[in-house]
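Data first, discussion second: the structure below is written as structure tokens.
Complex shown without one protein chain; remaining protein chains in place.
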Amino acid sequence: MKKILVLGLALAAIGLCSCAKKTQVIKIGFNIPLTGDSPKVGEGSKFSGDLVLNAINAEGGLDVKGTKYKLEFVYVDNELKADSAIQAAYKLIDQDKVLACLGPDGSRRAIPAGQVYNDESTPMISPWATNPNVTLDRPYVFRACFLDPFQAPVAAKFAKEQFACTNVAIIYNLEDDYSKTLAELFKEAWEKDQGGKVTVYESFGQKDQDFSVQLTKVMDSDAELLYLPCYYNHVALITSQAKDLGWSKPVMGSDAWGSADLVNLSKGAVIGDYFTTHYAAAGAVGKTKEFIDAYKAAYGYTPDDVAALSYDAINLLLKAIQEAGLTGNLEKDREAVKDALGKISDYEGVTGKMTFTPDGDPIKDAVVVKISDSGEFTFVRSLQP
Amino acid sequence: MTDKKKKFLVPSITVLVMLIIILLAKVGVINNYYQTILMTICINVIMSASLNVVNGYMGEFSCGHGGFMAVGAYVSSILSLILFCPGNSITGHALLPPSMAIVAFPFIILIGGAASMVVSLLVAIPSFKTRDDYLAIITIATNFIITTAINNIPIVGGSRGLMGMKTTMSFMAKTVSLPWMLIWGFVFAALTVVVIHRVMHSTLGMGISAIRYDEISAEIMSVNTNSMKLLAFTFSSGLAGVAGGLFAHMLGFINPSSFGIMKSTESLVMVYLGGMGSLSGSVISAFIFTILLELLRPAQILKWVIIPLMLILIMQFRPEGFMGPRELTQVFPRLKNLFAPNRNLIRPIAKPTEVRK
Partner (left out) sequence: MFSYFVQNLINALQWGSFYSMIALGYCLVYGVLRLINFAHGDIFMTSCYIAFFVITGVTAHFTGITGIPLFVITLVVTMGLTALLGVGIERVAYRPLRKKGANRLYVVITALMIGFILENGNLALLGASSRRFPDILPKVIWNLGPSITITNLKVLVIISAFVVFAILQFIVQKTTLGMSMRAISYDKFAIPLMGIPVNTVITFTFALGSALAAIAGILFGMSYQVMDPYMGMIIGWKAFIAAVVGGIGDIRGAFLGGFMLGIIEIFVTAFLPSSYKDLISFVILLVILTFKPTGFFGVAKSTKI
């Protein structure tokens, strides 16, 4: 009799324990560059992720159709390299069995990794990749930012209106899809839509540090504006070397400029320059200001556009999960989340209002920002092409 | 067990193990991620065993293995894309129907290897006159030349990379549903090991080893050192090309930066870890190295501090590497019972003395 009682109690205890231990967890993967040439990019995504994670888990978890799920973010470093991004993708999908994935951030990694996510039927949302090939023909891949075919005409339009010039010099990174495509698109937009001329169209390599030859060409030509669609580490070097060679005319850039490190790294050479981006931190209001304040309080610096876009991307994912509901079957859930993401419309993020097109791209405004004398990114205009 | 039966013992055990792993992969016990690791092990086995031919058996110092891998990877990828990938970036349409993928694949890989062999001639010819440090320099320069040359060819995507090899793999899977990645990896790795073993224990291989012990004496002894060097080099590079082809199809995406000095260094580490001149050493060290790399992945950056540190410690305390110049059967003589005795030996295998300074 006693034995049966003890056994029964033990079984009940085990049963209760296992019930209690079964905390519902939502796993989301982050495929981001924590090391490599531009670690600030990955840092922005990671910090935004942590912000969201801490905020939601502090409330007990994400509320999905009545049940609370704890959030777990798995951060994997893709080292800013395409093949590492692919391996990270496989690891997140197969090993960590994540529900969905954020990133990679840059187009150069997002394009190949997107193929993997699409083939393996796992939803992916890239916060920052602007190249059209990231989401083209890939139902599982989304992005939270505008595209380059949108960004380039915007930049050209603004440049024409702001500087009223005809000749433009472009220096771009030959080894980066993002830079190369943006340069091509800008050239097209400038020549066809704005009727201008591109007098210098020079390239450089990812590892280059000396740009004196390209800049010499620019100085020799009669270019009135320099357009640099490159990452912030290259921009820092190019602009400071340009100043050394005596370039005093306007410089314009693209969204990859938007890093907190840019002004410092360039020794202030970028002050007074403009670039197109996703949001402007200075002068923000409402939800955007709340986000900036929270980020600044936690990490000590104003969040850049990667961080803001990552914040929006994560929240988009979470909203989609909430809409879709979870069944516990990983494959079904991934399908459901992907469908729900596609249906999101008029979402108010910190970077603007977003509605997804069938391709998985959001319809948003672009913002032009000027680097003020104090090194802040101040809002100039928001426009459409 | 009779000699005849013994000849099949080890090969059949190996094949059995491989079949079991493939079965487990098909069933799903071994998921994609582990398959990738196993595949990487196979590729590393090929890379380290082939580099061992030049760096170990021949005693040279070739640092450019990554470059030849790149050639093989790109050539086989281009071929794969042209033949099977609809809407590929090179010809726009596929030339062969998907059902032929399984048959065509080994040829694709082998052609990649052959292309590597041709390119390596560019290295082999100037290397006749040079040795040691100069060969290192020439091979490093070749590695850079190959990667930067590919960077500048826009039709293969230049530095932005080449994609689409996965379609060939998926066509193979559609025709017969098996984990083809794993199968081909095993097939080529096993073939590599067998072929290298055969070659190194033939007269040709003896000639190559002779160069390591004393090149001038070998020349006097009527070993044609120039042609030996040429053969060893092209052979080794061809195998690197094969590994490259497998690498490209495994990842589905390649760009020249994956084949730079770091890749060559990885192969160097594996060879010296395992022991120069020891085939079993390079196979074992390929295993250990790949698994170590994966285990250390959570350590992120520290991974690339720990691995060089390990190698330095090995250089300090056991520079011959794991196995030294000995094979597994010499370390564990009982293992010899598993193999049929080699009745073709003219003389017993001499104990290898110190490598030439």
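Just so it is clear, A and B label the chains in written order, and each chain counts residues from 1 on its own.
The definition used in the following text is that a contact is a pair of C-beta atoms (placed from the backbone, for glycine too) under 8 Å apart; a residue touches a chain by one contact, two chains touch by 3 or more.
It should be emphasised that the depicted structure is a prediction, and the values quoted were computed from it without experimental measurement.
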Chains still shown that are in contact with the chain withheld from the display: A, B
Option from A:83, A:105, A:148 or A:175 whose C-beta touches the chain left out: A:175
Touching the absent chain when the full complex is considered, from B:12, B:99 or B:152: B:152
From A:30, A:186 or A:204, residue that would touch the chain that is not displayed: A:204
Chain not shown: contacting residue from B:11, B:97 or B:319: B:319
Residues belonging to chain A that touch the chain removed from view: 34-37, 39-40, 43, 174-175, 202-205, 207-210, 212-214, 216-217, 219-220, 233, 236-237, 240, 244-246, 261, 264-265, 267
Residues of chain B in contact with the chain not shown: 61, 125-126, 129-130, 132-134, 136-138, 140-142, 144-145, 148-149, 151-152, 158-159, 216, 261, 265, 268, 272, 301-305, 307-309, 311-312, 315-316, 319, 355, 357
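Note that in this section only the chains that are shown with their structure count from here on.
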CA centroid of chain A to CA centroid of chain B, Å: 38
Of chain B, residues touching chain A in the complex: 31-33, 36, 151, 158-161, 163, 166, 170, 251-255, 257-258, 300-301
Residues on chain A engaged by chain B in the complex (per definition of touch): 34-35, 77, 81-83, 86-87, 90-91, 93-95, 108, 111-112, 115-116, 119-120, 174-177, 180, 205-206
